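Note that this complex is displayed minus one protein chain, with the remaining chains in position.
Moving on, here comes subunit A:
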Amino acid sequence: MPVPAAAIRAGWALALVLGLAMACLPALVYVPLQSSGRSMPAALLAVVRVDALSLPFVLVISAVGLASGTAERPLAPSALAGAALAATTGHPVLFGVGAATVLPMIHAGRGVAWGVLAGAVATALLADGGGAAMGGWRLAILPAPVLLFAALLMGLSPRPLSGARRVRPAGAGELAGFVLGCCLLVRMLVDWPAGRIGASWGMGIGGIGLLLAMAGGGRALTARDAPRVLAGMLAAWGGVAMLLVGLAVVGRADDLPLLALGAARTLFLLPAGAGMAVLAAILVTSGITREAGPLVLARVGGLAALMPRAGATLALALAIACALPPLAGFAVLWLLVQSLLALPRADGLAGEIPSLLALCGGGIVSGLLLLAGVRMGAILLLGRPRTPRCAAAADLSPARLGAALSCLGVAGAVSVLPGLWLWLTRAAGWQVAALGGAVPLGAAVPDGARPSPLSLSAAGGTGTFYPAGIVLLFGLCGGVVLMLSRLGGALPARPTVAWTEGAPPSPPWMPFGDPATQAGPGLFVGRLDAVLGLTRLLRGPVRGLLRAVRWVGRRAAELDDRAAALTARHAMALVLAWIVVASLIRMWAG
C-alpha cells in the first residue's frame, strides 16, 4: 500500500523533533532501560535506542528525509529510512545488517557484494568480542573491512577522473550513504572496539581518506554534468570525513582527548554544514533540470538571468560546499588544519613530514573543491544560454524552492553559529574523546572541552575562529560600500552587449553564439593541465611505468602458468615432499 508523502514527511518531522528534544534534554538519552530489561520490548528498546553518538547523524538524516520528499528517485525515502534505522542502532550486528541493507539501495554493481562482505566481516569481528575478549589480531584487521564498507557507502573511489559510467549522479540517497558512512566509521573504529586501535592505523586511515578526498575533488573538477560534480564534491568531503576519523583514532590511541574531540566535532559539523549545502544544491539542480533540461556543462548557461531565485540558492549552496570563508565548509577545513597542527609528533623534522604532507593534501582538496565549485557555478549560471530549452527556462516558484531553502538555512545557521550545533552534539563529542558521557552529562568534562556558542576553538589551542564575527564584519564593510555608493550618487548602469573584440556577429545557424567565443567547462581543466603539465607527465614517464608494470604482470602470469603446469605434472611428488617437510618441522618443533 503506497504511503502518502505527507505521512512520510510527518514521520521525518517527528523524528527530527524527537532528536532535537533528546539533544536539548540529554537526560532522555540516558533513561535506564537496562534495569527493566527482563521484558522483551524493553530489551529491544535498549538495543535499538538512539544513544548520544547516533544523535548527530539521526538529526541530519531526519533533516535530509524531511527535505527530500520531492526527490527524483523513488528509492531515496526507503534508503533514507534504512539509513536512519541503521544509525540509531547501538548494536554492532543490527547496525551492520542495516547498513548492508542500505548499500544496494544507493549503489549498484560489483561494489555492493564487496561492501556487504566487508560489512559482514567487520560486524563479525565486533560482535563476538564486544567485551574484553576483543584485542590482538581482531583490532589489527578491523579497520580494513570497515574502511572498505564505509568507502562504498560514501561512494568513494580512487579514480581521479569522472566518467559517466563510473560515477553516479548525486541524489538524496547518496547523502544518506555519506552520513551513514561517517556514522559507521565513528562507531566501528572508535566507539565499539573494546581496545584502542593503534595510532599507526589512525595515520593510515587519515592518509587513505586524504587520497580519496583528492580523487573525489578531481572527479568533481572533471565531471561533465552538474549532478556528477556534486557527487564528486560529496566524495571529497567523504574523504575528509575519513581523515577526521583517522585523527580521532590517533587522538584516542595517544591519549590526546582534545585532538579526538576536535576531530569528532569537525566530523559532526561536516554533514550538518557541507552535507546540507550539497543537499540544497542537489535539490535545486533537480528542480532546474526539470525546467532547463539535463545540466550537461557543455550545453547549459546563463541561468542566473533566467532563474534568479534558483540561481542565487545554487550559488550560496555551492559557496558553502566549496569552502568559501567564513561558511561551514571553510570552518571544517579550518578545524581540520588546526587538528593536523595538534597531531603528536616525533622529535625533529622527520616527525613533522606526515603532518606537513597532510596539510598540503588538505590544501589541494580545498583548491580542487574551489575550482570545481567555481566551474559549475560559472558555467551554469553565467554567460549565455546555449540550448533552446535552456533559453526558455522559467524560474522555480518559492514553493518549489522551499525544501532547498530550508536545507540552505540549516547549512547557513551552522555556518554562522556552529557552536549551537556543537552544543547539540556535545555528548557525542565527549563520548568519542572518552571524556565521559556519564550521568549527569558533562559532570566530568573539563572547561576547555565545552563548546563555545560563538566560536570554534582549535584542538591544540592554537587559534579561535569566530564565523559570526567575520560575517558581521563583512556585512559592516558591505554596508559602508553601499552607503558610499549611495552618497556618491552613482548613476544607474546602462545595459549593453559584451565586447567581442570586433569579431563579426555569429551566423544565423548559431543562434546561441559561436562556442569558440565563449568560456566553456573544458577551459578549467585545460588550464590546470597546461600549468601543471599533467598530460605530458602521463604521456611520458607514467605511461612508461604503466608499460613496465604490464610487462611484469605478463612475465608473472607466464611464471604462474609454468608453476601450475609443473604442479599438475608432479603433484604426487609434491604432496609427498610436503608431508615429509611437515613431519620434519613437527619433529623439530616438538
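One rule holds for everything that comes next: a contact is a pair of C-beta atoms (placed from the backbone, for glycine too) under 8 Å apart; a residue touches a chain by one contact, two chains touch by 3 or more; residues count from 1.
Methods note: contacts and distances are computed from a predicted model.
This complex has a chain not shown, and the name its UniProt record holds, of "Formate hydrogenlyase subunit 4", "5-oxoprolinase subunit PxpB", "Amidophosphoribosyltransferase" or "Tripartite tricarboxylate transporter TctB family protein", is "Formate hydrogenlyase subunit 4". Across the entire complex, the residue among A:11, A:160, A:207 or A:325 in touch with the chain not shown is A:325.
Checked against the full complex, the candidates A:144, A:194 or A:528 give a single residue touching the omitted chain, namely A:528.
Here the missing chain is touched by one residue of A:18, A:211 or A:382, and it is A:382. Summarising the interface, subunit A meets the missing chain with residues 301-302, 304-305, 324-326, 330, 333-334, 337-338, 340-341, 348-349, 352, 355-356, 359-360, 362-364, 366-368, 370-371, 374, 377-378, 382-384, 458, 460-466, 469-470, 473-474, 477-478, 480-482, 485, 488, 490-501, 516-519, 523-524, 527-528, 530-533.
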